[in-house]
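Yeah, one chain of the complex is gone here, protein chain that is, but the others are all in their spots.
Coming up: subunit A.
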Amino acid sequence: MKKIQVLLVAIISLALITSCGNSGKKNAEAGKAKAITGAGATFPQPFYNTIFKAYTKSKGLLVTYGGIGSGGGIRSLKDKIVDFGATDAFLSDKKLSEMPGDVLHIPSCLGAVVAAYNIPGKPELKFTPELMEGIFMGKITKWNDAKIAQVNPGVNLPDLAITVVYRSDGSGTTFIFSDYMSKVSSEWKEKIGAGKALQWPVGIAAKGNPGVAGTISATEGAIGYIGSEYAFAQGIPMASIQNQAGNFIKPSVESVSASAAGDIPDDTRVTLTNTTAEQGYPISSFTWLILYKEQAYNGRSKDQAMQTKQLLKWVIGQEAQLQTSKVHYAPLPEKAVLKANRILDVITYNGRGL
């Protein structure tokens, strides 16, 4: 009797556990898409939230997006639990080869990273790449350093210690910033490098754009880097940065969009940092949606695949791109849209084109 009891209890608890995991796989291949789910980068999340809401409203198909970070987006796609992922840093060749299938990159919009600061009197500052290196590596420690004054004649610089603020969480924003720094400073490249999280020589760290912005505004003499979408929306004082052409460029929707004026490879996997474009802001970047080339996986229906493709086509289309600047991103240049459309056309379902 006792044994039967134990057995029964074990069976019930097992049934409870397994019932949690089964629900997703029941979709028949021929089924109709109920919803499209994506997950990934938080950097473009305000943009995605806006346009996916509009899409859901106009097309009647629910699109949900989870801002869980680029790494999480890539992981979710790898685990095949989403229709698309989103990332601020394109997948390297090595990471592409680790994915279970061919992965396509579709740029969705452009963003930038700005150098924001808190100096009494809110002066407008200009930075050269050398100044950026000096400040963020802790070599320039005071705001009234002669090197800063030289680039900013006539600006009243206080005798105030510089406090560098950086992201404590892994972030595409950090990647874009450090990618730029690695390109303009060999010392940075050698000692710190580029990545979503780094080993910083100086400074304090805070979580997320709001954390960094909050710490900067609460600390006199602080400087940090913030995603442009957040900085533009909040009107935080930010520096103009000298680009490769020698022009000091203030970050704006136009100058960010201008950074993509150069050549783009066919798979759109390119960093725009330290752009050669004359009026381009040098710390700009694409942000991408990623999906499998072969859409028949994990029991997804053909309709699901079709709807996913249509959604992505819509994202790079005019209607969605017009929304970018409203939420402080920059629209894709025409060239990028053309290439992205071509990439979407190679999507297959069970080996056949969609």
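The rule is simple: a residue touches a chain if its C-beta (ideal position, glycine included) is under 8 Å from a C-beta of that chain, and two chains touch if they have at least 3 such contacts; residues count from 1.
Methods note: contacts and distances are computed from a predicted model.
As stated in its UniProt record, the chain not included in the shown complex is "Phosphate transport system permease protein", which appears among "Phosphate transport system permease protein", "NADH-quinone oxidoreductase subunit H", "Aspartate carbamoyltransferase" or "Aspartyl/glutamyl-tRNA(Asn/Gln) amidotransferase subunit C". The chain not shown here is touched by just one of A:His105, A:Lys183 or A:Lys196, and that residue is A:Lys196. Within the full complex, the residue among A:Gly72, A:Gly227 or A:Pro251 touching the omitted chain is A:Gly72. For the chain left out of this panel, the touching residue among A:Gly211, A:Pro237, A:Gly262 or A:Gly299 is A:Gly211.
Remark: the residues of subunit A touching the chain excluded from display are 5, 8-10, 12-13, 16-17, 42, 68-72, 74-75, 161, 163, 168-172, 192-200, 203-207, 211, 214-215, 218-219, 222.
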